[in-house]
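So that we are looking at the same thing, I have put the structure below in structure tokens.
Shown here: the complex without one of its protein chains, the others still in place.
Chain naming follows the written order as A and B, and within any one chain the residues start at number 1.
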Amino acid sequence: MGVIFNIEGLTKKFGGLVALDNVNFELNEGELKAVIGPNGAGKTTLFNIITGIYPPTSGKIYFMNEEITNLKPYEICRKGIARTYQITSLFQNLTVQENIRLAVQVGYGKHINFFKKALELKEVINKVEEILELMDLEDKANVAVSNMSHGDQRLLEVAIALGSNPKILLLDEPTAGMSIKETKDMTNKLKELFSTGKIKNIIIIEHDMEVVTELAEKICVLNYGKVIKDGTVEEVKNDPLVQEIYLKGGRQDAKG
Amino acid sequence: MGKLILMQLLNGFVWGWLLALISIGLTLIYGQLEIINVAHGTMYTIGAVTTFYTFILFKSWSYALIISPLFMGILALFIYLSTIRFVVGGSPITTVIIAYGILFILEQLTLLIFGGVPRTIPNPIPQSITLFKGISYPLYRIFCAGFSIVVITLLLTFLKKTKLGLWIRATKQDHETAAAMGISVPFVFMFIFVLGSALAALGGVLAAPITGVTFDMGNNIVIDAFIVVIMAGFGSIPGTIVAALIIEMVIGLSAAFVNPVIAKVVGLAVMLIALYIRPQGIFGEE
Partner (left out) sequence: MASFYKKRNNLIFFSIIFLALIILPNFLGYYQRYIIIEMLIWGLYALGFDIILGYTGLLNFGMSSFFGIGTYGITLSVLRLHANLWLAIAITILACIIFSLVYGFLVTRFCSHYFVVFTIVVSMILFFVAMNLRSITGGDEGLTFPVPPLTLGFVTLNLKNITVKYYFVLLICMLVLYLVWRFFESPYGKAIVAVRENEDRARALGYNTAQLKLVSFTLSGTVAGIAGGLYALHIGFTSAPIFFWLLSGKAVMWTVVGGAGTLIGSFLGAGILVYAEDLISSWNADIYPIIVGLILIIVIMLAPKGIMGALKRLKKASF
């Protein structure tokens, strides 16, 4: 159970604003780790840097002993790191099935193909159906994304991240904007995916502490871009600094 | 040679201010209403054409300075109310097509009324003045630059000091917030379209004695204006002035060494390179 992903001394400055300050982070193989912190703590910035949307000011990122710090987003995905977005980012005018198919076809390296019809790639179609079943979206396969409920769109967010067969899945507030029931469904779904080994390594950003305690083994707490505490759920929960800033300091998510 | 270069730079300076005057109108329209107004050139043409008729009627060019923008303003009001206001903020493709429709209609009407034959207007200020180094430069051109500077300064003052100017600036920042604050955004948009078109027409009035008047003279100008507007950084008036001056002075300078057509190419190539180095424009934001 070694370390498969780690970040060393990651700093990000936007002009004068320090978004991330010397962040160190580790993920062991087979681990589900949560990143929590108040709004503006730098969590999404962290994900953005990991996935190559912009480069860090300094610091390095390693995945499976390979440095991935300055790779382009599409290269990072092909290395095996996939992510979902806090604000849903799907192909709105296409159907659920088409969305997943687009994710799978590049994940299988089948997209550089000018002659066959997209619908005739058997491997791709099979994988699409597999993902549809996995995320309970089969009956919505031909629905356009813009016609779906928010909760279903969030499920699709996760579904397409699965398309590339990722080794690490980065989930950015998967339950954002969901009702209590939808949150429960999503949490159970994620638990199922992790425990059955469909996704072996997960880093999840979440505001909802119930979801975090339900899913995560380890937690990393960020505040103003710095790591305040990094450890098991118990260690973090009982840490006085964390309690002061985050858990008790009135910044709990309203869903509680 | 030195004299030629100086002359050309002066020419570039004059044209730069003229182009700035025309382009500011487009910056306002494109920047605020997000309309790719390919018909902006026809406003310039109409300015020049009405100058011609004003001259025929009153035997004087200077009356056109008031009459042409006024006429264009009323025409622009009509155009705005009948078509543009329905597509403001819509997809750029839709706005471009509407602008095309307006271009065809206005240009053809101009052709039918004015005819296809180029006409000239005599120089209203035929004298030249002697500048340093014994260079003689047409006074009228200096007047054009000066007049443009005055108008642009008045415009900037208007935007900064008056209530309507404040409304325009607020709307530029954020339509919704402006509307929530009680600003009549539809009125602001209408005003901008009318103002922008009138400014283009004014450019036509000033240019007419220099370039002559043809029914399609706007088609060349509009391209330059668009390039200037994007070079400036979306919606920035100071940027528009700087960009217009740069491009015209580069063209002017090049024209001292190569023929005018190649000079134009040099100017365009410089713009391309500038776009490469700084894609957001001179004063644009990232």
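Everything that follows uses one rule, which is that a residue touches a chain if its C-beta (ideal position, glycine included) is under 8 Å from a C-beta of that chain, and two chains touch if they have at least 3 such contacts.
What you see is a predicted model, and the numbers here were worked out from it, not measured in a lab.
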item	value
Selected from A:Pro56, A:Gly163 or A:Gly225 as touching the chain missing from the view	A:Gly163
Hidden partner chain, touching residue among A:Val18, A:Met64 or A:Leu94	A:Leu94
Where the missing chain touches chain A, by residue	51, 72-74, 77-78, 82-83, 85, 89-94, 98, 101-103, 105-107, 110-119, 121, 124, 142, 160, 163-164
Absent chain, residues of chain B that touch it	36, 38, 83, 86-87, 90-94, 96-98, 100-105, 107-109, 112, 219, 223, 226-227, 230-231, 234, 259, 261-262, 264-265, 268-269, 271-272, 275-276, 279
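Definition applied: only the chains that are shown with their structure count from here on.
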item	value
Rounded Å distance between chain A and chain B, as computed from the means of their C-alpha atoms	50
